[in-house]
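Apart from one protein chain that is not included, each protein chain of the complex appears where it belongs.
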Amino acid sequence: MTEKQSFKKILAVAQNTLNECIRHKVLNILFVFALALIGGSLLIEELSPGAQGRTLINVGYANMELFGFFTVMLAIFIITFEEFEMRNLWLSLTKPISRTGYLLGKFVGLTFVLLLTLSVMSLIIMGIAFLGKIDLNFNYLLVVYAMSLGLILTIAFTLAFISIATNLTTGLIFSAFIFLIGHLTEHLQAIIENPKTPVAAKSVLALVYYLAPNFSLFNLKDKVYMNEGTFDPAYILQITLYAALYTFLALWLGSKAFKKKEL
Amino acid sequence: MNTIEVKKLSKTYISGHFWNKKRTAALKNINLKIKEKEVFGLLGLNGAGKTTLIKILIGLVYPTSGTAAILGKPAGDVETRKKMAYLPEMPYFPRYLTPLEILDFYAKLYELPGKERKEKVAGALLKVGLYEKRNYRLKEFSKGMLQRVGIAQLLLNDAKVFFLDEPTYGLDPLSTKQMRDIILELKKAGKTIFLNTHQINEVKQICDRIGILNNGELIEETPLKNIKGSIESYFVKKVSDDGKAKL
Partner (left out) sequence: MTLKNYLLPAAALLLLLVTVGTIENSAFHKRNYKTFPFKEAKKEPFYVFLSSISGFRILVADFLWMDAVQYLGDIENQKENYKQIYPKAKDIITLDPNFTYPYIAVSGMLFFELNQKDTAIEFIKYGIKNNPGYWQLSLYLAAYTYAKDDNLRMVVHNIKSAVSLENHPPMLERILGSIYIKLMKKEPQNKDFWLKEAVKLWVEMYEHPSEPLNKEYAEKHLKELGLLK
């Protein structure tokens, strides 16, 4: 099989995944997002004098990350439930595609779904900002970019956990747990640095801290108010590399587990 | 070269928690050779291990020991799958896609180029009588219609080897006849067919040779012409004798 043919098959799986997600109305979550934001903006107008613009944008981007996460989990659940529990997978894997290729195709497809969702959400926020005469600078684009890196990494390790776990629910729960831990790194760091923390607890927490992906690195929305001018491009490149390497390792592990999985 | 060759194949499933593991021998020391253009029917009671054997041959499950080879390559080889086709018992498809979309997807995996892919997909749907429903969502399809979609996907890649697991399961009498006609056409075209079935009529009409699997062991393997009398009686006798021998 040539590399070009392998790539075409990965794209075929990706396209199929995207179609399935769209048909399952996973993207309906965007309507909920839009409604929540528009409703929220009316409320914020009244409740947050002097800081309406800031609060609206913060609510928008925080919601984007939450809804982005839910979209990813929902999409993965729907697709893998049908494939593993309903055995759709059997017919696909008896075609001339390697399990690694299939997993990669799923990953690429889910990434398309995520990027589509985030793009629409960004447009909604930009629309609301425009109507509310709120300034959005280039940093906000980088905020969305960094957020998408984190969520793409989430897709990768969720697929890896599902490949490793014996059932779908365990895989998803573990993935959500890692997502949460990855966002608690500031808290974990404080506990580790606290001299009152017992040594045993420190060691365990340090292990968790270094093994779990550090999602706070992708959290640029908290840093928007701390920085004058554009975010450091070198930092953006570094977190891109971090996300790429972690994603590669997660997918590598996932593919190893998936190859061994009996269906 | 044998199209399908199985040597000393065993499969043991391990279940339960690590302090209380249970081992179940699904297949025990299977030896089997199927020649090119042969139609082989595997008979057995429920839970005998028939589906496990097919799943090992197509690469969904891995043997605990022994080997299995299809067209000279180890079972599960990706390139060999270009020449293979598989129909599971009760095929499931993504509910929200249409037959056209799912068959097009499989055809892409078979590396069929654009124009040929469209023709093959259309031809397969016409063959199984689903061309008019090609744009309906699969969730609207009955069990029998889904089975026909399953048959359609068999016809995409001009395979040399077919693995059919209960191909007429859930079909009405007319569809059953249509399915058997398709299998006979494949046989006439010189394809090798490995058939799992409970339907003795199917075996009578289609197979060249049969095997009987009982409790994971291949207790009998014989050309159909060697069976005197009814195949049902032959099957029951072999299974009972095997049961008595084990007692």
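For reference, chains read A and B in written order, and residue numbers begin at 1 within each chain.
In this section, a residue touches a chain if its C-beta (ideal position, glycine included) is under 8 Å from a C-beta of that chain, and two chains touch if they have at least 3 such contacts.
Quick caveat: nothing in here was measured; it's all calculated off a predicted structure.
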| item | value |
| --- | --- |
| Displayed partners of the chain not shown (whole complex) | A |
| Touch with the omitted chain, as defined above, among A:A51, A:M86 or A:L131 | A:A51 |
| Touch criterion as defined above, residue of A:E20, A:E65 or A:E83 at the omitted chain | A:E65 |
| Positions on subunit A contacted by the hidden chain, ascending | 44, 47-51, 54-55, 58-59, 62, 65, 180, 183-187, 189-190, 193, 214-217, 219, 221-223, 225-228, 231-232, 234-235, 238-239, 241-242, 245-246, 248-249, 252 |
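As a convention for this text, only the chains that are shown with their structure count from here on.
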| item | value |
| --- | --- |
| CA centroid of subunit A to CA centroid of subunit B, Å | 40 |
| Touching residues (chain side subunit B, partner subunit A) in the complex | 55, 58-62, 78-79, 81-82, 84, 86, 88, 91-97, 101, 105-106, 108-111, 137, 150, 153 |
| Residue ranges of subunit A in contact with subunit B within the complex | 1, 5, 8-9, 12-13, 15-16, 19-20, 23-24, 82, 86-88, 90-98, 260, 262-263 |
